[in-house]
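A protein chain is absent from this complex, but the other protein chains hold their places.
Chains here go by letter, A and B, matching the order in which they are written, and residues are numbered from 1 within each.
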Amino acid sequence: MTTDLRFRGAGPGRKAVVLLVELLLCAYALLVFYPLANMVLSSFRSTRDILRAPFALPTAFDLANYRAVWVDKGFGRYFLNSLWITATAMTLVLLLGSMAAYGVSRYKYRLSTLVYMLFLSGIMLPLKAAIIPLFILMKKLALVDKPLSVILIFVAMGLPSTVFILAGFMKSVPIDLEHAARIDGCNDWGIYRRIVMPVVAPAISLVTIYNAVPIWNDFFFPLVFLQSDKWKTLPVGLTSFFGQHSTNWSLLFTGLTIAVLPVLVLYLFMAKYFIRGMTAGAVK
Amino acid sequence: MTGKDARKGLWIAFFVLPGLAVVFTIILLPLFMSLFNSLFSWNQLLRGDFVGLGNFRKVFATEPYRTRFFNAIGNNLTWFLVTMLVQNSLGLFFGYLLSRRVPGHEFFKRVIFIPVLFSIVAVGFLWGLYLRPNGLFNGFLKLLGAGSLQRAWLGDENLATFSIIAVNIWRWVGFPSLVFLAAIDNVPVECLEAAYLDGAKEGTIFRRIILPLIVPSITVITVLTIIGSLNVFEQIFTMTGLDGSPNFSTDTIGTLFYRTAFGSVDSGNPEIGVGSAIGVVIYALTFGASILSIATLNRKEVEL
Partner (left out) sequence: MRFKRSALVLLLALLALGTLVAQTTTLNFWTWRPEDTDAYNKLIAVFEKANPGIDVVLTAQKNTEYNTILSAALAGGSGPDVFQSRAYGGLETFAQSGYMEPLEKWVPELKAFDKAPLRGATSIKDGKVYGVPFASQTLFIYYNKAIYKQLGLSVPETWDQFLANLQAMKKAGVLPLANGGKDGWTLEVLQGAICPNFYGANDFFDAVMTGKANFQDPRYVGAIAKLKELTPFMPDLFMGVSYTDMQSSFINELAGHFIGGSFEAGYFSAQNPKLEYDVFPAPVAKKGDKPFVSVYADGNFSMNAGSKNKDAAAKFLKFLAGKTTGDFFIKDLKQVSAVPGADTSTSPYIQKVLSLQKNNTPYIMLVGFRYQQPTGSVLLQAALQGFMAGKFDAAEVGRQVQEGLATWHAPFQKK
């Protein structure tokens, strides 16, 4: 394409620009991979070692730390808890969020803007600020120390941005598709499920990554609401490495490495759809 | 109301109510409760007498709350300005480069978003390690022969906030990059090719054609930056602590709120009334600023 910034066949001036740009991008890529590598490598060293020489390479690659974290500290269970809590919350976010986005974008009625703004206000209101009323609420609903409490909180946190993004996409689905489906005898649910949702599929991957990552990494709400060891999630488990006067850096890095792996895998797997999702007329 | 309208109403309710119920119960209800809390005086964790706007007056007019509050707001403003100017410009720059399909763009597209995947704890820790006086960054400066530029990046009052913002930019620049990439890719290729063939220069094409057509994405990024700058908390908490160390130079209304409402070991017992008042101010500011920017930027939209 003429608009491509290519290297071959370009004049010397342009070649220089491309080279410079490549250098910049490579430098940034290095800046991205170094901390990742650092974190993973540090998980094979002892705390004292890490503090003494933070950037040295590990002397041995034994998995003692991983065994200590996964088995002794119970991270195996925390990992599973994080997995199913995140998956459940994400499913609900996608389901309820897409339904709400549909209800707001595909119908014309007077209250539609108000409803849209109500959802949007959720983005602007930091939930942490209301933790004590929230706790009392959960207590009244008898959900304290039950996973449903944090699942509901995560869903509530994820809905506003999901509705915001998906409504934007759904608005651009041509009305003719809908008319054709109705003539074929589809009801509203059928249109939602068979026409609109498949069209906005690329946006789904965007919404998934955008919400799944903060949910997976959140430590505050599970810390407050899930007090029994059997329900704790991965980030909460990580807090046990922060002592009052000492930090177990070695196990902390091991825990962090374990925590970043699923997200990394999910991302690399979805990257293609995710990038396509952002590229498909997203921002309107 | 006709039968058709009634049926339509029921469908709307079906789609919208479940999500709305969750948002209302979990977000809006506690919000109103904390608004309620801000109108009372509190003795430790017990609610006292109704004081109306007394807590708000405390925040805006009495020491030390007043100095702390305006100092914090000032830092939030710094966050917003630097993030807008640096992060979003970089995002625009990267997005533009990637849309021009520089060699390796598929690879860079994926790499650029990876920092977003790290947990904030991991980011705060790793960069806290690199920014120590004898850490990687200072070591790197020494290597380049710029040893005199070494500083206590997180310990110097004049530099701490900027250091944390820099780390935050490292973390988030992938997001505006991909959003702008998407927006620029949406500009019809024929438009651009025609402009090139007419001999227009890069800069002109960017300024006159691309920029106006991507205003909606600029709006979204701006609004999200405003919301982000007003709510920033975890990044500061992990890198310099709850008290806005050193000497309140990294304090923002997020950390001020948390300290006041929940207390901390060093800074004292919770002041729920005043803390809730600060929380209400945060809500109001975020809401107001977002609405304002949406309204202003919507006017600048250009249709094709």
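Rule of thumb we're sticking to: a contact is a pair of C-beta atoms (placed from the backbone, for glycine too) under 8 Å apart; a residue touches a chain by one contact, two chains touch by 3 or more.
This structure is a prediction, so every number in the text was calculated from the model and none was measured.
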{"item": "Selected residue (touches chain absent from view) among A:Val40, A:Ala68, A:Leu127 or A:Val144", "value": "A:Val144"}
{"item": "Residue numbers in subunit A that touch the chain omitted from display", "value": "47-48, 51-52, 131-132, 135-136, 138-139, 144-145, 220, 223-224, 227, 229, 239-248"}
{"item": "Touch residues of subunit B, complete complex, unshown partner", "value": "43-46, 62-64, 128, 131-134, 138, 150-157, 240-243, 245-248, 260, 262-271"}
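In this text, only the chains that are shown with their structure count from here on.
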{"item": "Centroid spacing, where centroids are CA-atom means, of subunit A and subunit B in whole angstrom", "value": "16"}
{"item": "List of subunit B residues in touch with subunit A within their complex", "value": "8, 11-12, 14-16, 18-20, 22-31, 33-34, 37, 94, 97, 99-104, 107-123, 125-127, 129-130, 135-136, 170, 178-179, 181-183, 185-186, 189, 192-193, 196-197, 214, 216-217, 220, 227, 231, 233, 254, 257-258, 261-262, 272, 276, 279, 282-283, 286-287, 290"}
{"item": "Contact set on subunit A toward subunit B in their complex", "value": "1-7, 18, 21-22, 25, 28-29, 31-33, 35-36, 38-39, 54-55, 96-97, 99-100, 102-104, 107, 109, 115, 118-119, 121-134, 136-137, 152-153, 155-157, 159-160, 163, 188-189, 192, 213, 217, 219, 235, 238, 252, 256, 259-260, 263-264, 267-268, 271, 275, 278-284"}
